[in-house]
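For this view, one protein chain was removed and the others were kept in their places.
First chain written, first letter: the chains are A, B and C, and each begins at residue 1.
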Amino acid sequence: MSTYTCELAVSNPDELVFGSAPKPVRCGFDMEIGAGTVFPEVNFTLPAMEISDATWGEVVGHYEEMARNVLKRAVSLQAPGIVLEFELLPPMTERPEWGAEITALLRRHLAAAYEKSGLKSALRVTPTDIRDQGKPPLLRTGEAWEKLKRSFELCIAAGADIVSIESVGGKEVHDLGLMYGDLRSIVFALGCLAPRDMAWLWDHISAMCAEAGGRTVPGGDTACGFANTAMQLAHQKMLPEVLAAVVRAMSAARSLVAFEHGAVGPSKDCAYEGPILKAITGCPISMEGKSAACAHFSPLGNIAAAMCDLWSNESVQNVRLLSGNAPEAYAELLSYDCRLMNVAARNGQSKLLRDWLTESDEWLSPQAAILSAPAAWEIAEAIVNAGDGYQRCLAAGHAAAGILRRAVDEGRLRLPAKELLWLERIEAGLREMPSAETGLWDEMLEKHAGVFEPSSYGWPHFDLGH
Amino acid sequence: MSTYTCELAVSNPDELVFGSAPKPVRCGFDMEIGAGTVFPEVNFTLPAMEISDATWGEVVGHYEEMARNVLKRAVSLQAPGIVLEFELLPPMTERPEWGAEITALLRRHLAAAYEKSGLKSALRVTPTDIRDQGKPPLLRTGEAWEKLKRSFELCIAAGADIVSIESVGGKEVHDLGLMYGDLRSIVFALGCLAPRDMAWLWDHISAMCAEAGGRTVPGGDTACGFANTAMQLAHQKMLPEVLAAVVRAMSAARSLVAFEHGAVGPSKDCAYEGPILKAITGCPISMEGKSAACAHFSPLGNIAAAMCDLWSNESVQNVRLLSGNAPEAYAELLSYDCRLMNVAARNGQSKLLRDWLTESDEWLSPQAAILSAPAAWEIAEAIVNAGDGYQRCLAAGHAAAGILRRAVDEGRLRLPAKELLWLERIEAGLREMPSAETGLWDEMLEKHAGVFEPSSYGWPHFDLGH
Amino acid sequence: MSEPSRLYQAILEGNAKDALAITQQALAEGANALELVNGHMIPAMDEVGRRFENEDYFVPELLLSARAMKAALDLIRPQLASSGAQPAGRVVIGTVKGDLHDIGKNLVASMLEGGGFEVHDLGADVPPEKFIEAVRTTGADIVALSALLTVTMPAMRTTIEALSQAGLRDRIKVMVGGAPVTDQYAREIGADGYSENASAAVALARRLMAARTAA
Partner (left out) sequence: MSEPSRLYQAILEGNAKDALAITQQALAEGANALELVNGHMIPAMDEVGRRFENEDYFVPELLLSARAMKAALDLIRPQLASSGAQPAGRVVIGTVKGDLHDIGKNLVASMLEGGGFEVHDLGADVPPEKFIEAVRTTGADIVALSALLTVTMPAMRTTIEALSQAGLRDRIKVMVGGAPVTDQYAREIGADGYSENASAAVALARRLMAARTAA
């Protein structure tokens, strides 16, 4: 039975707007995400400090304080609802009990705010994908995977309403591909390796949610380790922006696999490929942009909001600002951002505001150009019309490169010479790719021997697809 | 000759929109403020540290770093222009050479960015009003005033494009008025004392700008020490919100005096009374809201943007966030906020976005309710139709209380009982005020003997008005 | 007797005039000073504090009550002193050098007074020497420092160091506060306590007094 999606859930780009998704998600304390309202998703983390038995009391104190402040702010601003994201730090996944303890603590705060003030809310918990410790990483066996699995189980039991992960399968090859601008390795990583790990991993995650009674929603994954790495490197002028744009599009083919294996949304905030996923799956998406400048700079500040269902600050440390602590300040900022979107929606004008948010960024960066509603929809369509993971990845790449080329030719997008050079290289590279993934295997097995472990991707059944 | 404004520069509330002011201001490197585009005004300050001879090198290093990062971000995001605000810290006004040194440093960075990347920009410099050191404060004589004056002179000479101040005349009485919820003292401070100091002070500031050749623009003042203090206290549930709202409206009568004595805008960011000032004077205004949550929480996050010409983050310390340093992160955030407004303007839809920004907050707080375009315009009209400073202050108070009362009666604004009680108290208090300020003098001179120094307000010519 | 509960009421309502009159009458009728304070006045201020915490009272209500309390207390103090009763503690309070923000400090001072402390308010922009002098002349138990500017926070440390150098540090407890101050910072600079707001400051001061007596 094929699990490949062959149809779009959103029938035309005009239906891709913020706040509304064809398949809303109910979870947490009376939250319904994607049903017409955009909610803030507030993310927070520790300031620079060690996590150890000795400091654990302090760690707990920080989370208590962050939860208290953020919820106080949400109540005071009469937010229609709020999602908190708890991204475990690596030691909290290494010792799963720690992650579960914080999960329970946050859940208690949400429960209290719901009871006392009627604040609707949900808690997203994101264990760290620690499976890439080995060289090559072992993804399906070994201690790291055991701990990761246990972390999911305990966090689900401790009250997570949504679980997510930023999974790393394929990244070991993708990193090299990026550094050398080597498109063949990039496609192999995103189209052949990552989807296999995603399918396997998300089958497990969905099963864990179901086994625990189904109260916890399997949210989604993000191509953070792939496309955001490329975006950050492009931001630092280390990689061409056109490469980051094409990688982003191709990464959607990878992140989609979570949904084909149980995820129902809301997708993870840092998955800027979200609009493409929303077009394909109809599931609500979390996005981040200008109000996540605390965590990442990006050329996607406004356009990222255009189709979001949750609006996030990505991550901010519990440091003191002049007004109060940073997580509280970001809770306020996001609440106002959401209010504006919700006002436009209430006035039946979501599409107009969406188009302004898009126009703001669209032609100032190739990375933005491929994320407008029409562009996302075009890439989404290319993906569902293609075959396996490899072909979907290639199709997305071709679609993105095509969008950029047309924009350049028609004078909407102006690129410096060195970016144009790379756009040509990418186009040529895509054209030269074999039509089926088998055509890449020998080359990649040789080139990256020792870098990735084939059995982590199901080898010797590698050839069976995911 | 009377300097009282008797007519509104903006003939109806619909013309009050962001980005456009009847009297744009040209300054700095090719900036034109209020001529159709909203620009970010980025404010930054030192992290927790001492300022002394020993640390001065470090201080300079911080400002170098902040300027470099903020301008880099503005260039990278292709901002159409940017204003930097340098708010002197008290020791930098105490030793005017210090403030001038940083002014020159920032100006150098702006010049370099203009030359290298064509980035338009202007530098606003705001010396600290240190005249309130004594008890009672001496405003027109003594060392503090001499230093303050010198600080203006040196900063103007060092290249400030715009100068502002957050002046404190009348605050010594206003603070007490707020703490005891004593409306008579509040009106006396805002309507009798403050305007006299403002007139005197702004005559001096405008003269200093003119004497230096007129390259430096006298920007404007802010009722920060009055209305923002009330707002912060209301935020902390220490004062009723309705009182903060009425104080805000009355403070416009005070801040207006700067414009009647030489200021031409852009007004100071933290003057949330800006829309009222813009309606009266037609000068561009700087505002701050959700993206200043780093510095202040407020119930005005979106509505504050509705009529702004500059959009500010108020103040953020040079601390490290996950993305980079905070000033750079805020430069990004503000740039995107401005882009959205400018897109709407480009599409001829400023008013629509303005109305959404307004609807977002208007009925969730009395402080927001008095700052919509129609409300601001109504208060502005009340002010210009009234007589002297005292009567303008009272008129503004009546107008604001009236707006709140109508909104309560018509069910648009819902207030808890304890706020309603205070609204009644305020209405009664306003009704009981004498019709001319002379009716307050004896009472106030007795009640606040030793708290304020009459000669600081022109006594014995106190009765001559300003 | 019905007077003291009228006294309770007068303080609760922030009516200084009534509070004074009632106290005067009660004393004239031979009421026990300590009983007036502990049985009626402090309970009234505790209720005021509770209402403030609950956000039923705003600052003006609270300050008017504190003012009524203080008026009545001033009247009673001679009797109290002669009966050997002590204030809850003696506090020297001020905003540190270079910092002119005094609203928060004033609030803390009023609440401490309302809580039965004897408060010596040195105002704003207070150099270390002044704190030292005040500790010496008042015999203070507690020094309370306020700072609102990040650039004046270091002056808290300097003030504490100056108190040490003056040989006074062991005799007193130091509490600190103000928006930018944190618990951690308080510990770093060697203060004995920090609180976020004015009502918590009273509780803190009481804890510090208890610790002092215990030690």
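Here is the rule we go by: a residue touches a chain if its C-beta (ideal position, glycine included) is under 8 Å from a C-beta of that chain, and two chains touch if they have at least 3 such contacts.
Just so it is clear, the model here is predicted, and its values are computed rather than measured.
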| item | value |
| --- | --- |
| Touching partners, among the displayed chains, of the absent chain | A, B |
| Among A:Cys6, A:Met49 or A:Ala436, residue touching the chain not depicted | A:Met49 |
| Contact residue for the chain not shown (choose from A:Pro90, A:Gly118 or A:Gly214) | A:Pro90 |
| Per the touch definition above, residue among B:Val75, B:Ala111, B:Ala212 or B:Leu322 touching the missing chain | B:Leu322 |
| Residue, one of A:Glu101, A:Asp132, A:Asp221 or A:Glu332, that touches the chain absent here | A:Asp132 |
| Positions on subunit B where the hidden chain makes contact | 320, 322 |
| Interface with the undisplayed chain - residues on subunit A | 45-51, 89-91, 130, 132-133, 135, 175, 178-182, 229, 233, 236-240, 317, 418, 422 |
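One rule holds in what follows: only the chains that are shown with their structure count from here on.
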| item | value |
| --- | --- |
| Chain whose mean Cα position lies farthest from subunit C | A |
| Distance from subunit B to subunit A - Cα centre to Cα centre, in angstrom | 41 |
| Subunit B and subunit C: spacing of chain centres that average the CA atoms, whole Å | 34 |
| CA centroid of subunit A to CA centroid of subunit C, Å | 53 |
| Subunit A residues counted as touching two or more neighbouring chains | 322 |
| Residue list for subunit C, restricted to those that touch at least two other chains | 150, 180 |
